[in-house]
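Of the protein chains in this complex, all but one are displayed in their positions.
After this line comes subunit A, so read on.
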């Protein structure tokens, strides 16, 4: 970011060097706040934690309501008594989530390193907050922002849609009209905000060259410096002839799990969201430890399932 801003001060486009791959809104943000960069990253981490806290608080209320309904309808089997959650044990879960995020060494590391992943995490956390609160408009706006920042939160569109549909009590049947109506509304909100944000970024620098630098970079993976992801090791050894094919395969791999998970987990969209965030942070083209911190923060929400844990996910 510093290099991008320095290039701007010299009068040339920051995307002309091969180092700067951030979106124009980051340029705008840091143009004024570059002096206080440490403060900015601390504040973003705090904001993320607060957003997660509020989101999980609301989520717990929803879970309670659902649980109460199902108990009254006698839908639970008798030996599930252990798994039924009580307000007492769930009282501290939002705090635990916020603390899991803030005290996670990965979060501390990405804050000290001043990695812009912290900003991505903040936007994603706000998106989750908006979704759980039920506001389709805000959720679409934040999802558009998150997609604009790094391409992969696009996959979070499905769990958000499922959650909002359930909240509006619209049955998820392919023939139902209200389902399609709501989906169309949400999709159009999302696409419109995305288009508006991209056009706005065009006006920052009066050029479209942020698109190949940001999205072309994420999709075509030209830089193979070792990181904690999967892409660089494969592509460093690959013949040029096959690199296009494998880039497509690897990118599809990230987006592919959405559909089966949507079918399987349509009753539990927040869990779906959690799994999707985990998949993004593993399979994205340039992951950082900050992405891992985000999904690890969600683990206390399902702490009651630890007794049934056969497979280690973390």
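The criterion applied here is as follows: a contact is a pair of C-beta atoms (placed from the backbone, for glycine too) under 8 Å apart; a residue touches a chain by one contact, two chains touch by 3 or more; residues count from 1.
Here is the rule we go by: contacts and distances are computed from a predicted model.
**Q** For the chain omitted from this view, which of "GPI-anchor transamidase", "Ribosome biogenesis regulatory protein", "Vacuolar ATPase assembly protein VMA22" or "ER membrane protein complex subunit 1" is its UniProt protein name?
**A** "GPI-anchor transamidase"
**Q** Quick one: which of A:18, A:33, A:181 or A:196 touches the chain that's been left out?
**A** Considering all chains, including the one not shown, the answer is A:196.
**Q** Among the options A:62, A:204 or A:282, which residue touches the chain absent from this view?
**A** A:204
**Q** Among A:85, A:133 or A:268, which residue is in contact with the omitted chain in the full complex?
**A** In the complete complex, the chain left out is touched by residue A:133.
**Q** Check each of A:28, A:232, A:257 or A:271 against the chain that is not shown and name the one that touches it.
**A** Hidden-chain contact among the options goes to A:28.
**Q** Considering the whole complex rather than only what is displayed, give the residues of subunit A touching the chain that is not shown.
**A** 5, 8-11, 25, 27-28, 31, 133-135, 137-138, 141, 196, 200, 203-204, 206
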